[in-house]
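Take a look at chain A:
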Amino acid sequence: MNHLMIMPIVIPLLTGAFLLVMYRYNIGRQRSLSIGSTLLLVIFAVWAILQAGVSDYTLYRLGNWQPPFGIVLVLDRLSAIMLLLTALLSLFCVLYASRGSDREGSHFHALLQFQLMGINGAFLTGDLFNLFVFFEVLLIASYALLLHGGGRARSRAGLHYVVINLAGSALFLLALGILYGLTGTLNMADLARVIATAPEADLPLLKAASLLLMVVFGIKAALLPLLFWLPRAYSAASAPVAALFAIMTKVGFYAMVRVFLVVFGLDEGSPANDTVLAWLWPMALITLSLGGIGVLGASSLRTLTAYMVIVSVGILLATMSRNDEQLLAASLFYLLHSTCMTAVFFLLADLIGRYRENGYDRFSVISPLSHRWILGTVFLVAAVSMASLPPFSGFVSKAWILQSSSTLPDYLWLWAPILISGLLIIAALSRAGSGWFWRPEELADKAAPALDGARTATVCVMIAISFSLAIFAQPVMDYLEAAARLIYEPSGYVEAVLGDYVGQSREVTE
Partner candidate 1 sequence: MDIGLLVFLPVLGAIASLLSRLKRPGPDHVQRHALVALIAPAICLLLLLSYLPRVQSGEALVYSFSWVPEIGLGIAFRLDGLSWLFATLITGIGCLIILYARYYFAGKDTAGRFFVLIQLFMTAMLGIVLSENLLFMLVFWELTSLVSFLLIGFTWSSRNARRGARMSLVITGGGGLALLGGILLLGQIVGSYQITDVLAATDTIVSDDRYPLTLSLILLGAFTKSAQAPFHLWLPHAMAAPTPVSAYLHSATMVKAGLFLMARLHPAMGDTELWFSLITITGMVTLMVGAFVAMFMHDIKGLLAYSTISHLGLITLLIGMGSEMAMAAALFHLTVHALFKAPLFMMAGIVDQATGSRDMRNINGLWRTMPALMLITAVPAAAMAGLPLMSGYLSKKMLFSESLLVTAPHWATTLIPVWVTVAGLFSVAYSVRIFHNVFFNGQPVDLPHWPPRKKPAGMLVPLFILAAASLLVGLAPQATYDSLIHLAVMATSMTHLPLYDFSALSEAQVPAMMSMVAMVGGVVFYLARSSLFAIHRQLPDVDAKNIFEQIMQQSIRFAQSLVYRLENGSLQRYLAFILVAAIAPGLWMLSSYTGWQGPSALTAVNPMVVFGAVILCLSAIGVALFHHQRLPALLLLSVTGLFVTLAFAQFSAPDLALTQLSVEVMAVVIMMLALSFLPQTSPRESGAGRIVRDLGLAGLAGTGIALFAYAVLTRPAETISGYFLANSVPGGGGTNVVNVILVDFRGFDTLGEITVLGIAAVAVFAFTRDLHLKERVASAGTAKGFAEPHPVILQMVSRMALPIALLVSAYIFLRGHNMPGGGFIAGLVTAVALTLQYMAGGLVWAQERMLTHFRPLIGAGLLIATATGLGSWVVGYPFLTSAFSHMDWPLIGEFELATALLFDLGVYTTVVGATLLILANLGKLMTVAGPGQEVG
Partner candidate 2 sequence: MNRREFWLPRPLFSLFLAVLWLLMVNSFSVAHMLLGLALGVFIPFVTRAFWPEQAKVRYLLPLLRYFVVLMVDIVRSNLVVARRILWYPNQLTPGFVTFPLELDDDFAITILASTISLTPGTVTAHYDSDAGTLLIHALHVSDEDELVRQIKEQYERPLKEIFQ
Partner candidate 3 sequence: MNGSEMPLLLQLVITFFLVAGAIVALIGSIGLARLKDFYMRLHGPTKASTLGVGCILLASLLYFSFLKGGLSVQEALVTLFLFVTAPVSAHMMAKAALHRKLKCSPRTRKGPPDH
Partner candidate 4 sequence: MIATVIPFVIGTFCIAVLLNLYRLAVGPDIVDRILALDTLMINSIALIVLADIQMSLGILFEAALLIALMGFVGTVAMTKYLLRGDVIE
């Protein structure tokens, strides 16, 4: 039993709680604590990557109870990847926020730590109800972070976001109820086992539950028609928060992968996930298209980025719904890219907005700006990466997705929107860039604030990561392929988790 495995959940929890106890700490101490804890998370995530590389599944039986009775944490390559991504992303967000935006409200760092606890928990848990709990943790924290800084736009967006997600949670509970009522268990592996052997009469009900779950996760992942809360929420949030939210939609995606491909996918013969995947495919494609259109129509860089998030969700879910191992690996690579770049753009919007005289990140406003050359260059490079042009990770990931999807019979349905949305993104970004950096005159030097080196550096490092992801793509891809292979071997998951319990009768005699 390796205790390091619980760390990604316990460390942020302890940090957050401690920050509450020491509620009088000055901002400096809060920052150093928060950054320290996030650094630790990165370290443990790296450990997780290595550990998952060594052994396919690492279990952690909370309370030392035999699954499926106790809650069990399961670490495999997929969850390890998500952990690392989260840790890195949050590190950059904390660093960026520590330049001042954490001052706009109270307890930013505590809330952020709790948010991380929720996200990591969702990635690690092997129990469906526990997943619900961690969803609630990360949601409530995200509500608070979304409202961080106050203001009308945030209140409105926040209200919508909260109410919609409360509805989502209700649906989640309903689905859980149905599943428990029919299977009598909550552990994912055990659920998979029971669902695979469910009586014919119950199957439609189980599938209906999976459809409900699709809506639940669809709300988190921003799947059409459940995504309309997203653009305003993300563009209202303060920059580092929005950047952190780049991972939130991916949590929904992750949950779908886990639940639909593993829990509902055990029975190779007639998997119970066929219905839900059949529904996902068209919805995801429409999502993707709408995202592209939204990118073109966006009126500010943050909104544009929000729609970029939607585009990425569309691509991820569309690829996932085709139920193909290679394609899943490719979409995981795209997940890394899109998360990183959308985060970059949320930060970039803020960074540039700070040095424009007025209009913040609005396209309609022509405003003098300072540091044209540095910001312009950063924007250009970021835009190239975001538009999945070479030589950045976007290019590689898109190439991979298109390649591995070309074996599908209906691959053109995926290709067309991906390529066209790519064009729309190029158009939108070129408009934005030329309008911002080519049009206006330089801001008078005395009026110009000095460039914030730390913020800029943070953004640059993130872009560099996207670049190096392309340069060192091969090892990453190998890892991702292994991760996808595990996902498509649910039986291995079930055996690993349930161990000797498999086959043992339910009735435990007293």
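In picking the candidates, the idea was that all candidates are chains of the complex that A comes from, given by their letters.
Here is the rule we use: a contact is a pair of C-beta atoms (placed from the backbone, for glycine too) under 8 Å apart; a residue touches a chain by one contact, two chains touch by 3 or more; residues count from 1.
Computed from a predicted model, the values in this text were never measured in an experiment.
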| item | value |
| --- | --- |
| Of the listed candidates 1, 2, 3 or 4, the one touching chain A in this complex | 1 |
| Chain A to candidate 1 touching residues, read off their complex | 1, 3, 6, 10, 13-14, 16-23, 60-65, 68-71, 105-107, 110-111, 114, 117-118, 121, 129-130, 133-134, 136-137, 140-141, 143-144, 147-148, 150, 156, 159-160, 163-164, 167-168, 171, 174, 177-178, 180-182, 184-186, 190, 201-202, 204-205, 207-208, 211-212, 214-215, 218-219, 225-226, 228-229, 231-232, 275, 279, 290, 293-294, 296-297, 299, 384, 387, 389-391, 395-396, 398-400, 402-403, 406-407, 415, 419, 422-423, 426-427, 430-431, 434, 437-439, 473-474, 477-478, 481, 506-510 |
